[in-house]
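With one protein chain withheld, the remaining protein chains of the complex are depicted in position.
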Amino acid sequence: MNTLILRTIVPILTSLMVIYSIIVLLSGHNQPGGGFIGGLIAASAFALYGIACGVAPVRRALYFHPISISGFGMFLAALSGFPSLYEHVPYLTGLWWFPEIAKGVEVPLSTPLIFDIGVWLVVVGSLVSIALALEEKV
Amino acid sequence: MIGFAVLTPFFAALFAPLLVYLIGHRAAWILAIVPGYLAYRLLEFTAPVARGERILQSHSWLEGFQVNYSFMIDGLSLTFAFLILGIGFFIVIYAGGYLKGHPHLGRFLATLLAFMGSMLGLVLADNLITLFVFWELTSITSFLLIGFDHERMAARRAALQALIITGLGGLVMLAGFALIGIVGGTFELSELLTKGDEIKQHGLYSLMFWLVMAGAFTKSAQVPFHSWLPNAMEAPTPVSAYLHSATMVKAGVYLLMRTYPMLGETDLWETVLPIFGGTTLIVGTVLAVRDTDMKLMLAYTTVASLGLLVMMLGVGNERAVEGAVLYLVAHSFFKGALFMVVGTVDHEAGTRQIDKLSGLRSAMPITALAAMLAALSMCGLPPFVGFLAKESIYHAVTHGGWHEGIIAGVAIIGNALMFGVAASIAIRPFTGKWVDPPKAVHEGSVMLVLGPIVLSILGLATALFVLEMMQAHFFKPMISAVAGQDVAVDLHLWGGLNPALVLSVLTVGLGLFVFVYFKKFRKAFDGILNFIGWGPDKGFDQAICVLGFVARHVTRLLQSGEMRTYMRATLFVVAITLLWPMYQFEVWPLRPQFPELRLWEAGVFGILAVGILQVIFSKTRLTAIVSLGIQGFSVALIFMMFGAPDLSFTQFMVETLSVVIIALVLTRLRLMQHDGRGPAAFLFDGLVAIGVGVGMGALLMAITEAPLDMRLSEFFSTYSAAIAHGRNIVNVILVDFRALDTLGEITVVLITGVAALALIRVRSSEKADEKTTSTMTGGSDAEGENALAGKDAS
Partner (left out) sequence: MESYLSILVGLYFAGSVFLLLSQSLIRVLIGIALLGNAVNLLIFTAGRITRGVPPIVPDGLKAASSSIANPLPQALILTAIVISFALFAFVLVLTYRAYEATGTDNTSKMRVAEPTETIRLPEGY
């Protein structure tokens, strides 16, 4: 796979996959998708990038260490449970806001969404961490 | 109050180390107050006990199991308590002098006091289970005492041997106690003692008898369990003097005396006890004569004395009980004194070999006097209490049938040999012409001579001056308590010319003969014993060796160290667990339904089956990876076809990633063409695999034939959009309804990531240390798939 075509095409492919994974993540509540699937897509994207162009560019592109990303996701997911405590409902109960950003356009925001983003980050971080480690000649 | 008194020595033990730290060996004087004061407080019970009363005190402990922290004071337990506390008083003081300046004196005194408390609890306990607890406490504390000098292997071995023998005996005894408790309906000795007939006529009587005897015989060092006692001489002398005169070894005799009204006076009892006791008496004396170490000689005579006591308890008349009781008290006095004498000689002269000591009389007059008085009592000469004991013993066996004759003969031989040993120990080191011992010798300190002299004088005074009082307050109540009925006791130093006196004279005559020709006897016995060449002591080593051997093989059998063996065992059990209940309870799937498949469904199922089979039998990396992919994607298709797009999606991504990372690893790890399974292994593994497969398949089929509770699924379906604002029910379950579960699951994902990273970091730091280049070349050959790992592109 160490070919010119692949090396040319993979950065574009990777960015497309990552964007798609975010779409899957955000639409997951109403259509097939969600944090787990989105995370797997993004992880595959980075793994592919690593195979085509080497590990170092991936690490540069991620900027943070993958396991730090995973840890942050864990933190976010755990944090998303706390707002419910202010409402005197059990930990991790879903809360919703529907702010109107324009006339007639509501954006549903919720703590489950934040939780799902946390899941996405955990999956991406952990799997990319393992995949990159294996790609680095183990 | 008795319960508290029993605990007092334990409390005192807690403070012993501190006290020794503060004032050194003089702490022994203060600590001796504990047994002294306890004995003083017990005096108030002598009057009621002499009237034949019995004092009971009870605190509930485990009521549901009829286990009470209860205590009983009667003639038997009171006398024992006085012996334990009285001798304990002198031993504590003696220990302070003997181990003066020893760095662990505090620990020693603490253990000694704890042992005293255990012993006290043992003899005073009314509840059988409480008795057992204190019984095993004495085993444990004596383990610590015998192994006090733990830096020597001999001491460790002796301690371990004592613990194993007496501890095991105690455990067996517990089973006997449980049986007695069940049969008698109570664990309280005070009640059980009145139910003797009920117990003796029970069908399980002989079992109860043997179980309890196991405890008594091991504790009282009866042949063949006697070896721990002489070995326990590894302990410092105060321990030997205490454990082997009045306490530990007497616990077994106490148990026999205690259970005498309950289990005694049956044919079994009167056969077994004399046989064990008589054998022990003879073996003990022979071993005592053979040895030259005075401490060991005394230890073996202790074995012999215990044999004599057990034998007398097995005679079965009140005279014999009287003899045993008197001998027990006499033995406690003279043996305690003699052990301390030998310890003092060892301490001051530097050796306790009888051949190397002579003429010490002038240097150690008080010790010599104590030795002489104690030995006279041991020899059974008037006017000592030992003489009274021997008279009673001979009385008991001179008006019966032939088996009493045998007992009398054994007793005479044993007593004559003991006479010789006692006389040798008391006379040879102290008389004769002066021989320079290894150390400059002088009289022991006050702490060292107080105990021996008082105890040996007691042996004289008891018989000579206070016989009336002792008889009324101690001997008669104790004999009555043992016999289980009121016994008339009439003791006199001069009982007229009777057969017992004749036997006594005969014993003394034989004893003198043994004393005069002591070295000849020693040589003869040494020859015999060397000829036999094997004893229980060696047997103990062999038993331990066999234990190690068996343990090694069992371990090797269960832990072969081969993962495959473990896996086989585990999965074989899984297969059996799945199939056997189905067979046993006939829950096979009964109505398997095979509706007509659509074409693509049949196709996917077929591909999946082929994929699995190909994974199993693939010989190369490429086929393995490809077929692994095939089965994974087939599963994804199944999810797709049956209404699970989320799963399908996830499965696709996971399979893609799996193939990538497996390929990465397999480029460096070669897949062997054959997995090294022989035909037999192949067959076995195949059968196990088919067993598990059939089991799981059948189980699943049976499950799906039963109705399914859909309430939870319906709840999620109904409320997903309504209250959780989500249309994808699966996702709503994950992030909202069951979000806490998901939180746990992503924690697992995070942990695997961290763990994998840690593994790799460990490796890279190792590599940095070794500064070696990677030698992993397993995947460099061209099979095509190593191109997958073309990460060298940059």
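Order of writing sets the labels: A and B. Residues in every chain begin at 1.
One rule holds for everything that comes next: a contact is a pair of C-beta atoms (placed from the backbone, for glycine too) under 8 Å apart; a residue touches a chain by one contact, two chains touch by 3 or more.
Everything quoted here is computed from the prediction, not taken from an experiment.
**Q** With respect to the chain omitted from the figure, which of B:Leu571, B:Val587 or B:Leu622 is a touching residue?
**A** B:Leu571
**Q** Given that one chain is not shown, which residue among B:Leu204, B:Met582 or B:Ile638 touches it?
**A** B:Ile638
**Q** Touching the left-out chain: which of B:Glu63, B:Asp267, B:Asp490 or B:Glu562?
**A** Residue touching the chain left out of view: B:Glu562.
**Q** Using the touch rule from the top, list residues of chain B that touch the missing partner.
**A** For chain B, the residues touching the absent chain are 153, 156-157, 160, 545, 548-549, 552, 555-556, 559-564, 567-568, 571, 589, 592-595, 597, 605, 608-609, 612-613, 615-616, 624, 628, 631-632, 635, 638-639, 641-647, 650-651, 654, 657-658, 661-662, 665-666, 668-672, 675-677, 685-686, 688-690, 692-698, 700-701, 703-704, 708, 710, 712-714, 716-722, 727-730, 733-734, 738, 741-742, 745, 748-749, 752-753, 755-756, 759-760, 762-763, 776.
**Q** Suppose we count only contacts with the excluded chain; which residues of chain A make the list?
**A** 30-32, 34, 36, 39-40, 123, 126-127, 130-131, 133-134, 138
In this section, only the chains that are shown with their structure count from here on.
**Q** Can you tell me which positions in chain A touch chain B when the two form their complex?
**A** Listed in rising order, the residues of chain A that touch chain B are 1-2, 7, 28-37, 40-41, 43-44, 47-48, 50-57, 66-67, 70-71, 73-74, 77-78, 81, 91-92, 94, 96, 108, 110, 112-113, 115-116, 118-119, 122-123, 125-127, 129-131, 133-138.
**Q** Where on chain B does chain A make contact in their complex?
**A** 645-646, 649-650, 653-654, 656-657, 660-661, 664-665, 668, 724-728, 730-732, 734-736, 739-740, 742-743, 746-747, 749-750, 752-754, 756-757, 760, 763, 774, 787-794
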